[in-house]
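Note that this complex is displayed minus one protein chain, with the remaining chains in position.
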Amino acid sequence: MALTEQDIAWLARLSGLQLSADDQQRAQQELTRILGLIQELQAVDTHGIEPMAHPLAAHQDIALRLRDDAAEPPQSVVLRDTCMANAPAAHEGLFLVPTVIE
Amino acid sequence: MTLLSEFPSIPDLNLALREHRVNAVELATDALRAARSHADPHVFLHIDDELTLAQARDADHALAAGTAGPLTGIPIAHKDLFVTRGWRTTASSKMLANYTSPFDATVVDHLRTAGTVSLGKLSCDEFAMGSGNENSAFGPVRNPWDPDRVPGGSSGGSAAAVAARLVMAATGTDTGGSVRQPAALCGVSGIKPTYGTVSRYGIIAYASSLDQAGPLARNACDLVPILDAMSGFDANDSTSLESCDGKPNATGRIQADFSAAQSRFEAAGARPLHGLRIGVPREFFNEGLAACVAEAIESALKVFESLGATRVDISLPRTRLSIPAYYVIAPAEASSNLSRYDGVRYGHRAEHYGDLIDMTSRSRTEGFGDEVRRRILVGTYVLSHGYYDAYYLQAQRVRRMIVDDFQRALTEECDVIMGPVTPDVARRIGDNKQDPIADWLADIYTLGVSLAGLPGMSVPCGFGGSAGRLPIGLQLVGRYFDEGRLLAIADRYQQVTDWHQRIPGLA
Partner (left out) sequence: MDWEIVIGLETHTQLSTQSKIFSRSSTQFGAVPNTQANAVDMALPGSLPVMNRGAVERAIRFGLAIGATVANRSVFARKNYFYPDLPKNYQISQFELPIVIGGKLSFFVGEQEHTINLTRAHLEEDAGKSLHEHFQGPHGESSSGIDLNRAGTPLLEIVSEPEMRSAAEAVAYARALHGLVVWLGISDGNMQEGSFRCDANVSVRPKGQKAFGTRCEIKNINSFRFIERAIQYEARRQIELIEDGGTVRQETRLYDSERDETRTMRSKEDSNDYRYFPDPDLPPLIVSQDWIEHVRAALPELPAAKRARFESDMGLTAYDAAQLTLHRAIADYFEAAAGALPADQAKQAANWILGELSAALNRDELEIGRSPVSPARLAALIQRIQDGTISNKIARDVFTAMWSGESGGDPDAIIEARGLRQISDTGAIEAMIDAVLAAHPAIVEEYRAGKQKAFNSLVGQVMKAARGKANPQQVNTLLKQKLGG
C-alpha cells in the first residue's frame, strides 16, 4: 500500500510540517516502508478484544483521580515574566504571533 | 581516571563521605573536571560548575550536621529529557536548544532532596526517539567500549556516563527499551520500573502511555536507592499510582522489597534462588538473534540454575507483533505530544517566515530532526480519519493481547522472565541510516514489556562482537510492582559474576 504525493502533502499539513520536495519524496518512500510494517497488525483477529489505553488496566481498576477545586494565587508580574522568558516574541506580558485573520 | 572510579558502589562512596575520607565538593570538582575533559564531548549537553558545587556544598552541610542519607553527596546526572531549573533542557533537539524550565521534574526534585549532586544534563536521542543516540542534534554519543559504535538509545548519554565512571548513576527514560538497551550495549545495569510508579511530571513527553523513568548505575544494588528515591505517587501526574498492589507507592517500598528478597535468598543457603521459576520465551531465540548474544544469555541462565533456579520454556506468541503495535501507539501519542512545539511560547522560531501557519510549520520543520519528523508523520497518519480504527485502535487491541500473554506466563508458568535485551552487540555509528525501520526491528525483545507496563531491567552478562569486547545484556522482566525482588535476583547474579565490574577503555 503506497502513499501518494498528495497523501504526504496532506499529512505534512496536518502535522504542522513543511517538507521540501526532496524531503517529501523521501518521506513518501519511508512511510510506505513503515506502513508495510504496521500493516502486520491487520492480519490479527482482534474480534471481541477491547482496545487497551493504560497498560495496567487489565491488572487493576484505573480511574481518573480528581483534585479539590482550590486556586493558587495569581502570579506576580515578575514570576510571569520568568515563565515567559523562553518566549521567542513577547510584549508586555503577551505572546506575539503573526496576526491571525478571522 | 576519576575519583569516582575508585569507589565500586554507591554504599561504598556514601560511607567514605560519611566518614569524611572524602567530601562532596572535592568529589564534584573532580567529576566536573572529568566530565569537561572526557574524550567524548557529546555525552554532556550542559555542565554548570556553580549549580553543581552549590548542591555539593548542601551535601557537605548535611554530612557535617549528621543528617545525611544513603544518597547524600553522590554524583549523578540527568538525561536531558527531565526538565531542570538552572540547567537548560533541550531533549537533544534544536527545537529546545535554549530552553530553561521554570520548574524541576518531580524525579529531579526527589533526587535532589535525597542529597544527590547533579553534574548536569546528558545527551539522548532527540525527544527520546531512537536507539543509538545518533539522533541528537548536538552530536552522536560514542560507546565507551568502542568509539566507532553507538552506546544505544535513547538514554545513550546516561549509559555512557555511567560506564565511563563520570557519574555513579544517571537517570534515563524507557518507552520501548531506552534504559534497558543502552545499559546492555554499554555494560551497565538499568531498570524500567512498573508504569505509574515513577512520576512523569517534568519528563518531556514522548509516548504518554509508555514513558517511564528509570535509573542506570554500575550494578543492581546501586539501582535500589536511586530508584527508591525516584519512586512515589505524584499528584501532579494523573497516571501516577497511589498504591502498588496494596502497598503505598512511596519511597521505601522498593528498598523494603529488595531487602526482604535478599534476606530470603540469604536464608536459603547454598541454593539461594531455589524455587524461582525463570521463564525463557522461545520467540526471543529466533533467527534474528546473534550467536554471541544467545551464548551469553545461555551462560547467564546456567548461572541462575546453579543458584537454584529452574528454567521454564514459555511462549510469548505475539513477540513479533509488539513491533508494529508499538510503532503505531508511540508515534501516535508522540505526534500529539509534540504539537505544542510551535515557536509561539518557547522553543525554536524560524528566522524568516510569512504568516502564522508558515511560522509554525517552518519552526517545527527546522527544529525537529529526521527521526522525529518521521514519527510525527506516522503518528498523524494512524490517528487520521479512516485509519484510526484500523491502526490505532487495532494496535491497542493487540496491546491487550500482548499484556495477556505476559500475565499468563507470569501468573501461571513462571516468576520472572529472562532473555536477551538486543539481537546483537552495539552496531557502528552510521549503520542503518538507509532503512528507517532497521533499528525499530531490533527493539523486538524490549517493546512488549513496555506495552505491558511491566518492570524490566538489564544487567551485563558477557561480551561479544568480533573482538569479543562489546557488552551484552541480560533482560529480566518481573510481575507488576516486583522491582524490589527483580533487583535482588539481579544482585544475586552479580554476586557470583563480574561482568558488571569491567571498565571500558573510554573510562
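Read from first to last, the chains carry the letters A and B; within each, the first residue is number 1.
In the analysis below, a contact is a pair of C-beta atoms (placed from the backbone, for glycine too) under 8 Å apart; a residue touches a chain by one contact, two chains touch by 3 or more.
Note that the structure is predicted; figures quoted are calculated from it, not measured.
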{"item": "Shown chains that the omitted chain touches within the full complex", "value": "A, B"}
{"item": "Among A:21, A:43 or A:63, the residue in touch with the chain that has been omitted", "value": "A:63"}
{"item": "Chain not shown: contacting residue from B:44, B:326 or B:346", "value": "B:346"}
{"item": "Where the missing chain touches chain A, by residue", "value": "14, 16, 53-54, 62-77, 79-80, 83-84, 88-89, 91-102"}
{"item": "Where the missing chain touches chain B, by residue", "value": "82-83, 89, 91, 96, 99, 101-103, 105, 200-205, 207-209, 235-239, 332-333, 336, 339-340, 342, 344-346, 352, 356-357, 360, 380, 383-385, 388, 392"}
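By definition in this document, only the chains that are shown with their structure count from here on.
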{"item": "Mean-CA-position distance for chain B and chain A (Å)", "value": "23"}
{"item": "Chain A-facing residues of chain B, complex", "value": "98-100, 102, 194-196, 209-210, 235, 238-239, 241-242, 245, 320-321, 323-325, 327-328, 335, 339, 342-349, 353-356, 358-362, 364-365, 368, 373-374, 376-378, 380-382, 384, 390-391, 393-401, 403-404, 407, 435-437, 440, 451-453, 480"}
{"item": "Chain B partner contacts - residues on chain A that touch it in the complex", "value": "8, 11-19, 27, 30-31, 33-35, 37-42, 44, 46, 49-56, 58-60, 64-65, 67, 82-89, 95, 97-100"}
